[in-house]
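Complex shown without one protein chain; remaining protein chains in place.
What follows is subunit A.
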Amino acid sequence: MLSTRLSNTQVTFPKDNLHVGGVEHRSVHNRYGLDYHQATADGLYRRGYQTHGPDGDRPFVLSRAFFPGTQRVGPIWTGDNFAKWDHLQMSVPMLLTISMAGLPFSGADVAGFFGNPEPELMVRWNQLAVFYPFFRGHAHLESPRREPYLFAEPYASHLRNAIRSRYALLPYMYTLFRHANITGVPLLRPLWYEFPDNKDTFDLDTQLMLGPSMLISPVMTPGATSIDVLLPRASRWYDANTGAEVERSSSWLSSGGDKQKVQVTLDSIPVYYRGGSVVPRRERPRRAANMMLDDPVTLVVALDANNQASGDLYLDDGHSFAFKRGEYLHRSFTFNGGQLQSTPAPTATNTPPGSLQLPTVTVERIVFMGLPKKGAFQAKLPSGQVVDLEFEPISVVAPRAASAHVMRKPDLPISQDWTVEIYPKQ
C-alpha cells in the first residue's frame, strides 16, 4: 500500500512512485494539472447539453496548474501574488510569457492576493488589469475588504471608470478571443510581436499590446507623474483617453529611439490606438455583459500614414456552441480612399461561414482619428443622405476624452454590407 502521509518536503507523491506500466511519477506529475482541469471542464461540457439543449453551454473552469494543451480547456491565472508594486510590475512579463507560450486566456489577481493594497496601487492595478484577458479581483480570506465601492473618492471614481472601460472594450476583446480560438494567436502581445524590426522592443517588459491595435503602458510606481513610453515610429499613434494624435516633432528623449516622456495623472494610464486600426466598442456599460448583447456598437477608426485602416468584429450568443454551426457574425471593416466599408470577414478554414442575423444591433457611432485637421467633414450614408461629422468626445466612458470627428447615429445595421463615404465639407 502506498504511503498516504505526504511527508516529504514537496508535500506530494514521491517522484519515484510507480504508475501503471512502470512509469515513474516524475514523468507524469506535471500533467496532472491538465488532466484534472480537463476532466472538470469535460463534465460541464457534457452537462451543458443536458441543461441547455442541443447547442450546449460553454464551460468556464479556472485553473492554476497548467500544461501544454491547457489553452483548449479554460483560463489560468498566475496564482497567489502580493499587493505590492513589484508584483504589479511582474504581472506584465509573466502574462506576456504565458501568452507567447500558447495560453491566451490568462490573468493575475488584481491588486494582489496577499496583503492590503493602498488605494493608489488598487487604482493603478485595475487600470492595467482591464486589459488582462482574465480580469478578476481576488484576495485572501483574511485580508481586509477591498471592493471598489469601499474606497474613498477620488479612488472610487477612478476604479469605476476603469471597470466601465472594460465593458466598452468587450467587443474588441471578444473578436481577439475568436482569433485565438481559431489560430492560437495571443491577446496580450509583447511589442516585438508587432514590431519585430524594432530592436528597442526586445527587452521591453513595461508595456504590452492588446491585439494588433492597442498599446498599453501601465503606471507601476507609486506617485509617478510621468513615465517613459516606447511608441515605435513604424506607426501613427493616438491617445485612447483624449483622441489626440501623438506628435513626433517634440519631446523625444535624447537617448534616441522612439521613447516619449508622457505626463500621467491618477485618473488614467497611457493607452494608444495604433494607426491603421478599426476597433469595435460598446459605449454603454451595463451591470453585466449578458445585458449588452443587443446594444449598438461604436467603431473607432484610426488612420495610418496612408490614411487607411482595417479591423473586424466578431459576435455570437456568448454562451453556447451554436457558433460551430455558423451562428455567428464576423464582419470586416476597411477604410480606404475616404470610404468605410463593412463586408463579411473571410471564413476561417474548416469553419462554416457566419450567418447570424442581429437585427437590433446597429453602428450608433463612428469616431475618426487622423483625418486632416483642417475644416469640417461630411459623410454620405448608404441611403444617400448626407450628414455632418460632429465634434464630440471620442468616448463616453473615457474621463478626459476630447473632441474628434464623430459620425452621430448613422444607425447602420451590423449584419449587412454597407459603405459610407467621408469627405471634407463642401
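In this text, contacts are C-beta pairs under 8 Å (C-beta built on N, C-alpha and C of every residue); 3 or more make two chains touch, one makes a residue touch a chain; residues count from 1.
By definition in this document, contacts and distances are computed from a predicted model.
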| field | Hidden chain of the complex, named as in its UniProt record, picked from "UTP14A small subunit processome component", "5-hydroxyisourate hydrolase", "Glucosidase 2 subunit beta" or "Sorting nexin-30" | value | "Glucosidase 2 subunit beta"
| task | Check each of A:A101, A:L150, A:I182 or A:M291 against the chain that is not shown and name the one that touches it. | result | A:M291
| request: Name, in rising order, the residues on subunit A that touch the hidden chain in the full complex. | output: 1, 164, 283-287, 291, 295-296, 364-365, 393, 396-397, 408-409
